[in-house]
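All protein chains of the complex are present and in place, except for one that has been dropped.
Naming follows writing order (A, B, C and D), and every chain is counted from residue 1.
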Amino acid sequence: MAEIVIKNVAKRFGGFTALHSIDLTITDQEFMVLLGASGCGKTTLLRIIAGLETPSQGEVWIGGKRVDHLPPRERGISMVFQNYAVFPHLTVFENIAFGLRMKKLPQTEIDRRVNRTAELMHIEQLLKRYSGQLSGGQRQRVAVARALAMEPDVILMDEPLSNLDALLRLEMRAELKGVLADSKTTTIYVTHDQVEAMSLADRISVMNGGKIVQAASPVEVYRNPAARFVGSFIGNPPMNFLPARRGTNGQFQVAGLELPGPVAGDALDFAIRPEDVEIAPTGFVATARVIEPLGAHTLVTTEVDGKLFRAVLDSDLKVAPGDELRLAPKPDRVRWFDPETTLAV
Amino acid sequence: MAEIVIKNVAKRFGGFTALHSIDLTITDQEFMVLLGASGCGKTTLLRIIAGLETPSQGEVWIGGKRVDHLPPRERGISMVFQNYAVFPHLTVFENIAFGLRMKKLPQTEIDRRVNRTAELMHIEQLLKRYSGQLSGGQRQRVAVARALAMEPDVILMDEPLSNLDALLRLEMRAELKGVLADSKTTTIYVTHDQVEAMSLADRISVMNGGKIVQAASPVEVYRNPAARFVGSFIGNPPMNFLPARRGTNGQFQVAGLELPGPVAGDALDFAIRPEDVEIAPTGFVATARVIEPLGAHTLVTTEVDGKLFRAVLDSDLKVAPGDELRLAPKPDRVRWFDPETTLAV
Amino acid sequence: QTLFWSTQAAPVEETQKMREQVLAGFEGGVDYQASETGPFLTRLAAEIQAGSGQIGVVGSLHGDLSTYADSFVDLSDVDLSGIAVSEAFMDLGKLGTDEQKYLPWMQANYVMAASRQALEYLPEGADLNALTYDDLIAWSKALAEGTGSPKFGFPAGPQGLKHRFFQGFLLPSYAGSTVTKFRSAEAVEGWNAFKELWQYTNPASTNYAFMQEPLLSGDVWVAFDHIARLADAFNQRPEDFVAFPAPAGPAGRGFMPVLAGIAVPASAPDIDASKALVAYMMQPETQVATLRATNFYPVTDAALPADLPESAKALGPAINAMTTADDALPALLPVGLGDLGGQFNQVYTDTFERIVLGNQPVEDVLNQQADTLRGLMNQANAPCWLPDAPSEGACPVD
Amino acid sequence: MSATTTASDQPTPVQATRSAARFLFWACVFLICAWVLVPIYLLMVNALSSPEQVSGFPKSGLPGFDFSSLQFFAGFSGVGRALWNSVSVAVLTMVLSIGIGAPAGYALSRFDFPGKEVFRMLVVMTRAFPLPLLALPLAVMFIRTGLDDTALGLALVHTVLALPFSVLITFSLFSGIPLELEEAAWTLGCNRWQAFQKVVLPLVLPGIAASAVFAFTISWNEVFAAAVLTIENRTLPAFLIQNLNVSPLHLKFAGGAALVVPALVFIFAVRKYLFAMWGIANR
């Protein structure tokens, strides 16, 4: 049992508040992904859970035990640091074995675990090297292997795959997920890669400016953002927003289109994901500005009613800057936000 | 004029060869992206161009001048380091101003440039902090701002946005591209983010095991990989490969399907990108294994003829593990590779 | 300014007095610098080796000066204008050559001192001014037993002058000789007596350089030392202390004067100025001023004034009593040893450390050290000096 | 160092705030402070006592506030000049030993080259050979070249003593600075020297200051060479303490104190540089 409960935790650095009263529960064996803009407090939150930082207020519970005043080594966690913190004076082998030696495991067990995690991370041929002789990605994998080898109750990973190429990431991701599920580890995983977040997470917590804005399943977060921020933050490219005003007929007027909307509210924000628009005669009038080929698709940045509006279209479409397009939102994918509270309606 | 020519460059670390005889020309003002697996030698190549590492053999020319024996400062370059190398004893402002002070620019010019690049990187409110008081992503942005402020002829960036969230990346990416194009800077940019590579690059160089496998435009690299490695490395998820054998009728037999192929070769590898398959009755017989929702699409990992086969399908498709699907390759997207040389046929 | 490079009057107070009271009167101006032996010799050797330097006049003990006999100018032409200098000392100053390598500068001696409270323990019938070694042993024993701790003190520390005690006091008193009878039965007797005395000697003696402080602090009640190193006790508390001659042994009352000389190195910047300073040092007034500053006595016939410091008042008569005693047996400083003087001293120090501190068998030690001593005498080819009988060639060690 | 870095800005790790551990910690601090301070105190007590109190028994452990011994030294003619000489020799030594030693320390830490070990041993040998023996040939050389009796000459000898410190300490300090920071500076237009000066130096400054302080105190306390090589330009130790061994006790203590106090003031004055910790702790 390693449920993590964070109650009303805040962290201030001098005059700067990095975390405002965070409440979050990560259930046992859950895979929780933290997503959020750079500098929003993800690392700080992880460090508070790990015990590397004292919260300015609030409580941290792990496995039903209050751990605020326990040193990190007594919290049953292990961690992948954002900047790796691979020991430069130890070989890769000894780096991975570090925590195991602290636990005084027998040498055979240490060998077994080190080799296993090294293989998992594809660094088995580097075991004798020192960190100064590794590339950035290799070093990062050592950091991950070191944390995995501990087989902890709770593992905290701070952008553990950020320096890996796509292929390796894909592979590591799958393997991480498998290993962590097998070992029933509760995981908190910081990433800025949404695909990663989507494919790994049981739940995603979206943070913004030191607060948690939404904590829900990936599909939920993607489809039904709880706040405008979530919609604009998640999805690559992000959601498009257009101001909407209730017309006399009860319908909403959005950039010249008339759309059915929620019952409450007069002035709302209309939102749609770029991949949820199609070329159709009944759409918004959009002037193409930038065309970016993305491989299978093309990202077309257009201007709708003077506002930026992005659409992901099939790459077969021939379009040039300046062309006029008609972009129609898929009706069931339209979302509405209150412009004042920024919350979903 | 800042054309970069790399002639026959190799680098050995003791017994380990990190780079094998690299030849590469980056034309003036080109935006070249280096892509490659972790540990393939990208950083090493950048460091050799920057003059931080002496090549074991070969020549480096920048702007028509041989620079092998010039110290970094005389090469007209600036660099973003993979792990930032932000000076811990200087404020963010002084970090960014560092290179400008070395050039003895007047204070007003320094202020102007620092403020401009800091704004570009969204770190204008952090100018008085020290690096110890920054988050990982903020530190990374300082490193980028420091290099940009130099307004060099050549800029080398080693995964400069790896620690940023998607939204910020998107923004930075656009801004970087704009700024560098405006200033006519020749850029070499290491990234493992293929979307980034695709959207930024004039050309992409794909590296593998210390060699350059293909250097071509993004679309070319994506559509027509020069080698099996490129196909398998680029594209997320990567290309699918299936063994093909020429049948008696001259057609190729691929997992029970009969397809037209190139004229030469008997045994080839058939290749298709996951997004280039559709559900169609004439397709491969595929058993779904893993279903991963990716937002707008769903990644379905299937088994075709006992081999792993991935397909990116519309997220509306309802499919469960174990289901049988029929996946048809779009004919004009099929590619063929020689299994021995691994090169495209 | 003439640089006066010296090992004497090294304690900071004395240095100050030398500058202010003794040398201030010299017209040419003097820079008086007192050093420890190490720097002193190094600097001197360096200037001699370099052939030029700043030292105008060297002032040190006979032993130190004898090393550099070759490098000093002849001082026989210094105008002493009728000042009578002790002949024996002038002879020593020739350092075995025909030239006057140094002029005697000042002299001192070793005496005994005791605090008044110790006198109560003086054995019956012992005369303080004609003490024997046996008396001293008995007295020290009585003191040790009476007060509960050993009260005799002896400057056996690293800076202490113990070797002079063995060369000039103990051995002559017992064997009537310093070198020749080094390992005679009489010498053995002397060392045994000293061992006995050592039982009642404050063990801290191995740290003492100066006996005036243990006397003042009461750690030691009876002490033997150089007069300059006793003076402070008498100056501070004249009523509390008495001075008296060194004890006598079977062969007589051995004693050894301490002689400091002044020489002019050939490398001196201005030899005439140096000689003028040398001449100035010999003036009666200077000699008296020197006595006041350093507690060293004149080597000339300078008349002593009445208003001497307490120490001189107390110590002068003791020296007098010792040198003029019926059984007085003067021993001279080593002559002709050149730079082996240090090793000559070491023989006696080693003998002491081995016999007394190391508790090694007396005869064995003496035999071994005698070999060393003989080697030294042969190497230097030095003839005997008082109290040993004059010899042809190197002074023999029986 | 910066105005923005106040104590509370620093990330504060969760500490084992168990009171027993804290108590033990502070007890240790207290004990070590006492261990250092008590003997100094006793030296001062003796320096401030009259001769009788110094040689008396039992001692109270309280100073008699008798300044005669100290005054004796203050009144010693030429003390001011000697003090000045000492300071100038020590400062010269400091500059020379860092100026010559730091480049060598840097070379040892940043490069691999043939002859490295030989050089290292040479430096170490310097420290391992007794100065009193070297003094004679050096003095001869100095007399012949005119370096004799100059502040520079003595500083040169003191530099021989201090150089091993500055080379080895700077070597270990430079080894602690990631090469990458320097590389970053090179790509930003610095040559090696500028990169060193602008990036490495500020980071190792506390350590450099420490080795400079060593150089200073080595020179300040050195007696033998000073006594041999200076005549007119005597330094304070050569002036004051070379004869303390044969001086009465109360003067020994006063002389010792007279030498210790300026050194304490010096260390106090430079402690800021010695111990300045930049924001590098969480690099």
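Keep in mind that, in the parts below, a contact is a pair of C-beta atoms (placed from the backbone, for glycine too) under 8 Å apart; a residue touches a chain by one contact, two chains touch by 3 or more.
Please note the rule applied: contacts and distances are computed from a predicted model.
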- Query: Any idea which of "Nitrogen regulatory protein P-II", "Hydantoin utilization protein B", "ABC transporter permease" or "Dihydroxyacetone kinase-like protein" UniProt assigns to the chain that's been left out?
  - Reply: "ABC transporter permease"
- Touch with the missing chain holds, among D:Leu70, D:Ile143, D:Val157 or D:Ala185, for D:Val157
- Message: Among D:Leu70, D:Ile143, D:Leu173 or D:Ala227, exactly one should touch the missing chain; which is it?
- Response: D:Leu173
- Can you list where chain D touches the absent chain? 7, 13, 16, 25, 28-29, 32-33, 35-37, 39-40, 42-43, 46, 55-61, 99-101, 103-104, 106-107, 109-111, 113, 115-116, 119-130, 132-134, 136-138, 141, 156-157, 159-160, 163-165, 167-169, 171-173, 175-178, 192, 203-204, 206-207, 210, 213-214, 217, 220-223, 237, 241, 244-245, 252-253, 256, 259-260, 263-264, 266-268, 271-272, 274-275, 277, 280-283
- Query: Of the residues in chain C, which ones touch the absent chain?
  - Reply: 37-38, 41-42, 67, 148-149, 156-158, 202-204, 206-207, 214, 217-219, 339-343, 345-346, 350, 353-354, 357
- On chain A, residues whose C-beta touches the chain left out of the figure: 50-52, 71-73, 77-79, 81, 83, 85-91, 98-99, 102-103, 129-133, 146, 150
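Keep in mind that, in the parts below, only the chains that are shown with their structure count from here on.
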- chain C and chain D, separation of their C-alpha mean positions in angstrom: 40
- Here the gap between chain B and chain C, centre to centre from mean Cα coordinates and rounded to Å, is 92
- Note on the structure: Distance in whole angstrom between the CA centres of chain A and chain B is 21
- Message: For chain A, give me the residues that contact two or more of the other chains.
- Response: 13
- Considering chain D alone, which of its residues make contact with at least two other chains? 4, 9
- Touching residues on chain C, where the partner in the complex is chain D: 3, 10-13, 15-16, 19-20, 31, 33-36, 38-39, 42-43, 45-47, 49-50, 52-54, 159, 209-210, 212-213, 216-218, 232, 236
- Query: Across the complex, what residues on chain B touch chain D?
  - Reply: 50-52, 71-73, 77-79, 81, 83, 85, 87-89, 91, 98-99, 102-103, 128-133, 146-147, 150, 156
- Query: Which residues, counting only chain A, touch chain B once they are in their complex?
  - Reply: 13, 35-39, 42-44, 82-83, 133-138, 141, 158-159, 162-170, 192-195, 198-199, 218-219, 222, 232-238, 273, 275-276, 292-297, 299, 312
